[in-house]
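Just dropping this structure here.
Every protein chain but one is kept in place in this view of the complex.
Chain nomenclature is as follows: A and B, assigned in order of appearance, with residue numbering initiated at 1 for each chain independently.
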Amino acid sequence: MTDIVMLTVVGVLMALAIGLVAKFFGAKTDPLVEQLGELMPGANCGGCGFAGCADYANAMAAGKAKPGSCPSMSDETLKKVCELLGVQAEKGDPKVAVVCCSGDDHHATRVALYNGVNDCLNAMMVAGGAKGCTYGCLGLGSCARACPFGAIEILPTHVAKIHPNLCKGCGKCESVCPRHVIKLVPRSAAAINVYCNSPEKAPVKKKVCSGGCIGCRKCVKAAAEGQMIINGFLAAVNYDNPPPESVVEVCPAKCLRKAE
Amino acid sequence: MTEQTIKMPDTSQLVVSSSPHYHDRDTVQKIMFKVIGALTPAALASVYYFGWRAFMVIALCMVSCAAFEALFTRMMGRELAINDGSALLTGMLLGMNLPVTVPIWMCLVGSLAAIGLGKMVYGGLGGNPFNPALVGRVALLIGCPAAMTTWVKPVGCGFAKWVDATTGATPLALIAHCDATTTATRKAVESVASAGYPSVLDLFVGNCGGSLGETCAIALIIGGIFLICVNIIRWQVPVCYIGTVAIFTGIAYAFEPCAHFNPILHILSGGLMLGAFFMATDMVTTPLNRKGSVVFAVGCGILTCVIRLWGSYPEGVSFSILIMNALTPLIDKFTAGRPFGK
Partner (left out) sequence: MAKKHIKFYGGVHPSEGKVSNSESIVNAPLQELYTVPLQQHIGAPTKPVVQKGDKVLRGQLLAEAGGFVSAPIHSPTSGTVKDLTTCLSANGSKTPAMIIESDGEDKTADPLPPFENWEETDPAALKARVGEAGIVGMGGAMFPTIVKFSPPQGVVIDTLILNGVECEPCLTADHRLMLETPEVIIKGARIIGRILGVKRIVIAIEMNKPDAIDTLTQAAKGTDVTVMPLIVRYPQGAEKQLVYAVTGRTVPSGGLPAAVGCVVSNVATTAAICEAVCLGKPLYERVTTVTGTPLVKPGNFRFRFGTLFRTALELCGGVSENPAKIISGGPMMGMAVYSLEIPIVKGTSGITLMSRDEVVQYTPSACLRCGRCNDVCPMTMMPGILSAQIEHQRFELAEKWHVLDCIECGSCAYVCPARRPLVQHIRRAKAVVSAARKAAAAAAAKK
């Protein structure tokens, strides 16, 4: 019986001591930063341009950054943040990542059997990744591992696929991709995309991938002036002035496609 | 005559990988089976001294460890990795750490603890900080101390019959008992010895009570030397471990010969040989470089002596190795070599 009493007393005393210490010696934090911090999504994706959510909250509280740069914050939360800071919300155009490659196992050739670390960056350092096309997706998932939202899936046919509903457009995948296949585009204009990244001439491309853009300019002609751009032998959607979705029908290589 | 055609390689199926392209062709599997092979003489000796039940205990532990590993890898959705032999080795070591009288259910519980708590919770082979076999043994030792410390005398050339339950304390249990009575004199020690204390020769060949695998020092030494020769264990570990125990107990013996047993008995009894050659040398749970291994072995030696001389348990090898296992990452950090030229 005395044991129980003693333990209880000791426990209460210790709890009190901890509480007092925390009260008097605790680190002083700005209540604004704390409140902001609670509203942050906590994914630490870096899409805002800061090192992480806490960093961004600090910057906002100090007036060095504006709300709205966070790609994964919902509109409601943004409103609350703006109320806290007493500023107008100005949300930028949301972005979405697109894997500009059709080179899955059905279309692209492999020139060798790669054996080693299952990571695109590592593979790039061994004979350039052993995929016929030196511009396409290696499909070893560096981007999928980098994505803080789990929005990237590596298909069994060895090509990365982005789920637009999960993608917040933070750009982590874009920065990690050694082949620069992933492009960040405005979500509003991303209905159709050119799924090819190779600037090579059509015959060179054809040898290594049957899904690549052949630079035939049919889409350029079918779309209105300035809606499709062609760089060398690679067509691209002008995201400032996107073409209608019907343009995809003219593409003979089926590499201008609707977003899945 | 047509011109001789030259066969050129087909380049479509070439393998590309990072250098080096040569390998010495050793594998994890080969290492595990070599260790199992090295343990076999001691296992045979245990069957010789303790009868067929010894064989049954070791075999049961091996099979159940492999089965538990299969079960857990299945549950974790991993590829089955039984054939790397690591679970069999864990089972063999566990079995050799149990007394011959151990009930069957305890073998199973020990295997479950070894594979489940000792290995798979950490992610399987390579991730475990503690030696799985020792985790299993210690779990049983703490859970059922009575069953784990009931030793029987060997039946002599007893391949023939199951052991009858003539209990006989291990030499170390005698020592612990002797230590507990602080008034013990040389005479008391001698009287204990005359009452059933095995001779050095008996200890050397294994004709004394104890866990299955720990009694026959000569068989363990043969296995250990084989492992040193095939570069699986480092000679520094057993030498430093046993050396430290010898020096430590030697000092204790020199100061108080009446209260302590002489170092030779300390070295040859208990699980020291088994621990020094097969458990303090476990690859996964011990330091990476040689310097670290030496620190590890010396630490094990000191802890073993501390537990044996002053602790309440008669045996300190398992605990000392487990404690040093916990210190391995620190040892690794502090013994990390500076690169050539730094």
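Just so we're on the same page, a contact is a pair of C-beta atoms (placed from the backbone, for glycine too) under 8 Å apart; a residue touches a chain by one contact, two chains touch by 3 or more.
Note that the coordinates shown come from a computational prediction; the quantities given were computed from them, not determined experimentally.
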item	value
Candidates A:Ala112, A:Cys143 or A:Cys219 - the one touching the absent chain	A:Ala112
Contacting the left-out chain in the complete assembly, out of A:Ala130, A:Cys209 or A:Ala223	A:Ala130
Candidates B:Val109, B:Ile225, B:Val239 or B:Val284 - the one touching the absent chain	B:Val284
Footprint left on subunit A by the chain that the document does not show	111-112, 115-119, 121-122, 125-130, 134
Positions on subunit B where the hidden chain makes contact	6-11, 13-28, 30-31, 123-127, 231, 283-290, 293, 332, 336-342
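We take it that only the chains that are shown with their structure count from here on.
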item	value
For subunit A paired with subunit B, centre-to-centre distance based on mean C-alpha positions, whole Å	51
Sites on subunit A touched by subunit B in the complex	111-116, 122, 125-127, 130
Subunit A partner contacts - residues on subunit B that touch it in the complex	11-18
